[in-house]
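First up is the structure itself, then whatever we jot down about it.
Heads up, one of the protein chains got dropped from this complex, but the rest are sitting where they should.
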Amino acid sequence: MTVSNFKRSLRREGYALIAPLTLFLLALLGFPLVVDIVYSVSRVGFENIRRPELSGFGNYAKAIADREFWSAAWFSLRFGLLASLLEVSLGLALAIFLAPLLGKRSWLMAILMLPMMVAPALVGLMYRLILHEFVGVAPYYLDLWFGDSPAFFSNDNAFKTLVVVESLQWTPFALLILHSAYAAISLDVREAAALDGAGAWRRLVYIDLPIMAPAIAVTFFIRFIDSFRVFDNVYTLVGAGAGGATTSMSIYIYQAFFKAGDIGLAVAASMLLLGGSFVILFAVNWAGARAARA
Amino acid sequence: MGRIRHILAGFAALATLGLSQAWADVTVLGWPGGPEEAALRKAAEAYNAKAADADKVKLIFFNRDGFFDKLAADLAAGSKDFDVNLLATYAIGRYAPFMDPIALPATAKDVFGEKVLATMQYGGKQYGVPTDLSLHFMYYRKDLIDQLMADPAWKKRYEEISQKQMGKTLDPKSPDDWNWDDWMATALFFTKSINPDSPTRYGTVLQMKNLLFNMMVWHSTARSQGGDWMDASGKITVNSPAFRSALELYKKLYDAGASPKDSTTYEYAEANAAFGSGQAATMLQWNAAFGDLDNKDKTPAVAGKIGTAPPPAGSAGRFTHIHGLGLGLNKASEHKESALKFIDWLAGADAMEIYAKAGGSPALSDSLTAKMAADRPDLVKLGQYAGQYGFVMNGGTAAKALQVYELQAKEFTAYWSGAKSIDDALAETDKGMAELLKP
Partner (left out) sequence: MTKRLLDALRWLVFAAAAFAMNFPVISTFVTSLKGEAEISASPSLWIQRPTFDNYRAIFAMQDRFDILHFLGNSLVASLLGSVFAILLAFPAAYGMVRNEVGRKWLLPLVVNLRAVPLIIFAIPIYLMYQNLALLDTRLGLALILCLVNVPLALVLFATAIAELPLEIEEAARVDGADTRRLLIHVVAPMSLNIIAATTVLAFIYSWNEFLFGLMLTTSRATPVSVGASFFFAASGGGVRWGVAAAVMILATLPPLLLGLTMYRWIGRSMTAGAVKG
């Protein structure tokens, strides 16, 4: 067999190997994407669900003009940023401070990882019970120690409550990744720094953190994406909120679809979200490539 | 090749684990999780004991959340998964295109009465048998109100508080004679942060979650001040003094601390938990809650101490929102004859007796409720109140009625939680409703 023939048959075989996955993605993603695009420019509700009537970009205009669309986007953005910031900071601090402890007894890590194993939807339900004024644990103890417990879901507090709930569950993720990154800083580097007479604090700031910077960035990015598209715990804990105060982007789309039955609007909002995600992803990929080259 | 066939067979076996089975009986889709479910199960049991095999009924239930949306999607898609499905007064307009009108037996008129049968009618046709009527009671702590009326020290404090908070001196009255001011004064009196001697932490518990059912509870307030969705000519009349004062009532109570802090996330379950823990003196709540609240095992703090009165009177009279839950016939059903047999049986006095005794809340004629007064004293009141005070908003059965409720829930809870001004909320609601209720 000639080299080029071999290469060609290798490729053909390769296509056969990735074919099942590709077909699956085409069916479950590609086709829905096409449907999404068609529905987003049609007037469609549950009654004419199989016969959408093309109607131009009215749905997009409606979504862009909808105040709640933007407040949902703003909610998701704030939520994502704040939660990720909290998780990365806390995770970093814990990873570094607890490193000696975790290094010797890795099973301690298992206990810290457990929060990630619980379904966020269930966490939301659990907190509904915990924060309930009359039968919940939190108000009981806060009342006992401080004489009063806050209104967890009032207009001012609901957002903070949700951020805390999310952060407490996902800080372990940051902890896990940053702990690995910290532990991976090679012994040589540490020894060299110690030899050079650098104190623990200087070592941390000038050596460890810069080496961990990529891991920190990646962790923040992943958590931001996940928190941006939050649905489960917010939905089960507070729902859309009084006046839509706790409506995240995903909840907005869900409400538009299931509660208002305005399929065209829901899909147009989804497409806008998709477009936005791509823009951000593209920017991040590009920034990452630049950083890699630098 | 043999190996691949084995593998494929394995897959097929795995995959069939995932596919659903076919059902053979009449399938009835009911309202989940509450006394209606328990009652329907008992009724179905009794029916199946006497029915022919081909007519036996099987019950299924969706999740309560998003129930009506899933039902709409399924009916519109011509689903055959159920033959008989739940129907609600406020959703008839939405589902009527996908359901068959039915003709109930002549005796149904004697069992239910015309007004109640009308809760299942649309466009002049009967679409279902009204198995449960829902309306609102003003629940109150009998023991506390009795004390309030008898104790001179309490009376004096009551007058002080009403003067200070509301600008007029009021005297305690029996809840059957309340108007909205009386309720407000009582709620303020029983709020610990206003009256340190109050035995309860809160005077009332308001349900202010962004939820369409909470709007129905609140509507009694608006209607009794003369409010309505539309006037006779179809013009939206939400931006009116009646709606305004009804909204302000709730806000005043919430801001004064008379209702729990997290009331903006409260619905049926949380409100009952608050009242049942003994920490709220009054509660405007669905009639269905009585059975469980009066239960010594579940809520020992208040069992036996609960009184019920119709909602307080307003300037236009005394009203309670009513709507019916019932069962109707899916147009796409393939077992219509058998399904109708079940529906007809359900509309009879015997069936309703079983249903009521098992926890359902049908609004029945006086003769029937008298028979069951020992087990279900609240049904006597239910039948009476429905006839005397029941109302449905003009437009409340329209095709987009549910969306109207959703819109109101969003806007009004925004006002109550302080996120929007009352003018903005009413204006937005008016605009939205004009769109939704366009003929």
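When the chains are written out, they are named A and B in that same order, and each has its own residue count from 1.
Note that in this section a residue touches a chain if its C-beta (ideal position, glycine included) is under 8 Å from a C-beta of that chain, and two chains touch if they have at least 3 such contacts.
Keep in mind that what you see is a predicted model, and the values were worked out from it rather than measured.
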item: Touch criterion as defined above, residue of A:31, A:57, A:70 or A:206 at the omitted chain; value: A:31
item: Sole contact to the chain not displayed, among B:273, B:368 or B:409; value: B:273
item: Contact with the hidden chain (one of A:54, A:122 or A:213); value: A:122
item: On chain A, residues whose C-beta touches the chain left out of the figure; value: 10-11, 13-18, 20-22, 24-25, 28-29, 31-33, 35-36, 39, 49-50, 94, 97-98, 100-101, 106-123, 125-130, 134-137, 139-141, 168-169, 171-173, 176-177, 180, 215, 218-219, 222, 225, 228-229, 231-232, 235-236, 249-250, 253-254, 257-258, 263, 266-267, 270-271, 273-274, 277-278, 280-281, 285
item: For chain B, residues in touch with the removed chain; value: 14-15, 17-20, 32-35, 37-38, 41, 60-66, 70, 73-74, 77, 81, 269-270, 272-273, 276-277, 288-289, 291-293, 295, 297-301, 359
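Heads up, the rule we're going with is that only the chains that are shown with their structure count from here on.
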item: Chain A and chain B: spacing of chain centres that average the CA atoms, whole Å; value: 37
item: Contacting residues of chain B [partner chain A, same complex]; value: 66, 69-70, 72-73, 76-77, 97, 208-211, 260-262, 264-265, 270, 273-274, 277, 279, 403, 406, 410-411, 413-420
item: In the complex with chain B, residue positions of chain A that touch it; value: 46-47, 49, 131-135, 150-155, 238-245, 258-261
